[in-house]
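Have a look at the structure below before the remarks.
With one protein chain withheld, the remaining protein chains of the complex are depicted in position.
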Amino acid sequence: MEFSVGQIASLVNGQVEGDAEAKISSFAKIEEGHPGAISFLANEKYTHYIYTTGSTAVLVRRDFTPEQPITTTLIRVDDPYATVAMLLRMVSAMLNPPKRGIEQPCFIAEGVEVPEDAYIGAFAYIGTGAVIGAGAQIYPQTYVGDGVKVGDGTTLYAGVRVYKGCRIGKNCIIHSGAVIGADGFGFAPVDGHYDKIPQLGIVEIADNVEIGANTTIDRATMGATRIHEGVKLDNLIQVGHNAEIGQATVMAAQTGVAGSTKVGAHCMFGGQVGMAGHITIGDNVMVAAKSGIKDEVKSGSRLFGSPAVDFREYARNQVNISRIPDLVAKLKKIERLLDPKN
Amino acid sequence: MEFSVGQIASLVNGQVEGDAEAKISSFAKIEEGHPGAISFLANEKYTHYIYTTGSTAVLVRRDFTPEQPITTTLIRVDDPYATVAMLLRMVSAMLNPPKRGIEQPCFIAEGVEVPEDAYIGAFAYIGTGAVIGAGAQIYPQTYVGDGVKVGDGTTLYAGVRVYKGCRIGKNCIIHSGAVIGADGFGFAPVDGHYDKIPQLGIVEIADNVEIGANTTIDRATMGATRIHEGVKLDNLIQVGHNAEIGQATVMAAQTGVAGSTKVGAHCMFGGQVGMAGHITIGDNVMVAAKSGIKDEVKSGSRLFGSPAVDFREYARNQVNISRIPDLVAKLKKIERLLDPKN
Partner (left out) sequence: MEFSVGQIASLVNGQVEGDAEAKISSFAKIEEGHPGAISFLANEKYTHYIYTTGSTAVLVRRDFTPEQPITTTLIRVDDPYATVAMLLRMVSAMLNPPKRGIEQPCFIAEGVEVPEDAYIGAFAYIGTGAVIGAGAQIYPQTYVGDGVKVGDGTTLYAGVRVYKGCRIGKNCIIHSGAVIGADGFGFAPVDGHYDKIPQLGIVEIADNVEIGANTTIDRATMGATRIHEGVKLDNLIQVGHNAEIGQATVMAAQTGVAGSTKVGAHCMFGGQVGMAGHITIGDNVMVAAKSGIKDEVKSGSRLFGSPAVDFREYARNQVNISRIPDLVAKLKKIERLLDPKN
């Protein structure tokens, strides 16, 4: 695929400054630019790269004022990041058209209907009573257990496993190796060993959810573990049984949510955060990477550290620790003053 | 399935208080109760829900005394939690009867005998010399390497991978995506690069072990990485080569045990705990979530923090840090007193 700078500019309602005839055939980060590539400048930290970038064109803000001569062609737009995202979506749609049809061999239980516009990859397994939505993309080697519901337009990449009875909404994307609906971790101690508590609930995933590679979401003991609309989970995340993640909350990789914890809507979690079980976390909470949360969290909180505390308290603690050597010195001085023999 | 409250009460040796004819067809948490559901009340924290629960019946302790009028029907039993666990097991056994037979296509190496009551799912791979126990449940897309032994009554869910030569005991449950017997992380530094140390040992898993989704247990360099009887590992746990986990020890999700570390029996680990390699951890040790253990741990210890210390020491440190502002203020006062110019 190749477009001229002028074609792209007219597509994104941009204003060209430079060579409108130049040809663009790829994207590049501004610092890794090369001929034929288009880049974008959204973060000021990267401004200095615009004077030396090898990219043929760069999307910039309408009010961008260069402080040195520029050799690349500029395309001025309202929001360079949103514009590049839109261009990426257009190209992605061209490069990755939905697949259709059923590759053989695969295993589709008797009675399951596969919509004409869906894709079932080779070695996929579709259990009894499963429901496959229109346009669903079930990649090779995926396991869709008995009675599972996969919504319209949802993609399960290669090797996703969905246990019996779980429900996945529309337009979700679940990446390879994710496991939806394995048994929650429930055991009753009895005379020095543990008896398993059967996990009879399910996992219910709403629409527009994206789940990262090798993330695990356990089924509920009873009822459902719930992932609400628009949640985005990164890779290698653990969600325990009966937990709940509120609408449009995002979690970075390797975070863990213990059982029965309710996380609110519009929260943001850094990576490797841990949340204890049976707690409630409000809406619009932001949590720094590696934090550990063991108690209730109010809506709007900004947390840091393990155990997690308000960001300001965390900073104060760090300052306080750094003051100790000074305290020791001053105290020594006073002791000498009071008792010269010291 | 539907039972009357009276039928359930007679099954669990319970005493009905309310409508013995009411029909029960599902379980629900007391706070999520609905008509037709049975709930239980074991944790005092949840007592207030009993006055408003939508559940048709609730299992309570024999000595439970309501403090307000109750509309739901009570079933009084000795131990509500153990009773609900028993009911869940009965229902689970009805809903999930063992599977039997061999789904096609699958790959079973020549000479492997599959017991008549075992299940081999489609796209499963059973290598040369593997031994499959009576009643074993090998779900679709599972990999059982050459010479692997799977004990009687053991379940490997979809997509479990067991490398060459590893041994799994009886009545184990291994969840999707778990990898048993990948190479231990062993490299010898040589002239600025690393030479691989081959990992010729195996993983040996005893009876009644449950292993969570996407957990990884590496094979030993020589000898065996050992998971003893009744161990319960949650999801996304890492167990390094030549490590050993003692009988009936439980570990929550995302915990890591580095190579050659020996963990004792009857220990409990919270999530995201890390253990250094080549250390020994005694029996009956309890470790709080997110702790980091780098040295030997005595039996019976209660640990917290990273580096992990005794729970009381951890609490003292937290209190001490909180005292610093007070120390600073007092010191300032004394300095002024001693030298008014300050």
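As written, the chain order gives the labels A and B, with residue 1 at the start of each chain.
Simple rule for what comes next: contacts are C-beta pairs under 8 Å (C-beta built on N, C-alpha and C of every residue); 3 or more make two chains touch, one makes a residue touch a chain.
Owing to the predicted nature of the structure, the values given are computational and were not obtained by experimental measurement.
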- Item | Option from A:K149, A:K196 or A:K290 whose C-beta touches the chain left out | A:K290
- Query: Considering the whole complex, which of A:A85, A:A134 or A:V319 touches the chain not shown?
  - Reply: A:A85
- Query: Which of these, B:V112, B:A182, B:M268 or B:M286, touches the one chain of the complex that we don't see?
  - Reply: B:A182
- Which of these, A:Q141, A:Q199, A:T225 or A:S301, touches the one chain of the complex that we don't see? A:Q141
- Note that chain A touches the absent chain at residues 26-29, 32, 81-82, 85, 88-89, 91-92, 95-96, 103, 105, 121-123, 139-141, 157-159, 173, 175-177, 208, 210, 212-214, 230, 232, 234-236, 248, 250, 252-254, 266, 271-272, 289-290, 306, 321-322, 324-325, 327-328, 331, 334-335, 338
- Message: Tell me which stretches of chain B touch the chain missing from the display.
- Response: 105, 107, 123, 125, 141, 143, 145, 159, 161, 163-164, 177, 179, 182-183, 185, 187-188, 190, 192-198, 200, 214, 216, 218, 221-223, 236, 238, 240, 242, 254, 256, 258, 272, 274, 276, 292, 294, 306, 316-317, 320-321, 323-324, 327, 330-331, 334, 337-338
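Keep in mind that, in the parts below, only the chains that are shown with their structure count from here on.
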- Note on the structure: Chain-centre distance (mean CA atoms) for chain A and chain B, in whole Å, is 25
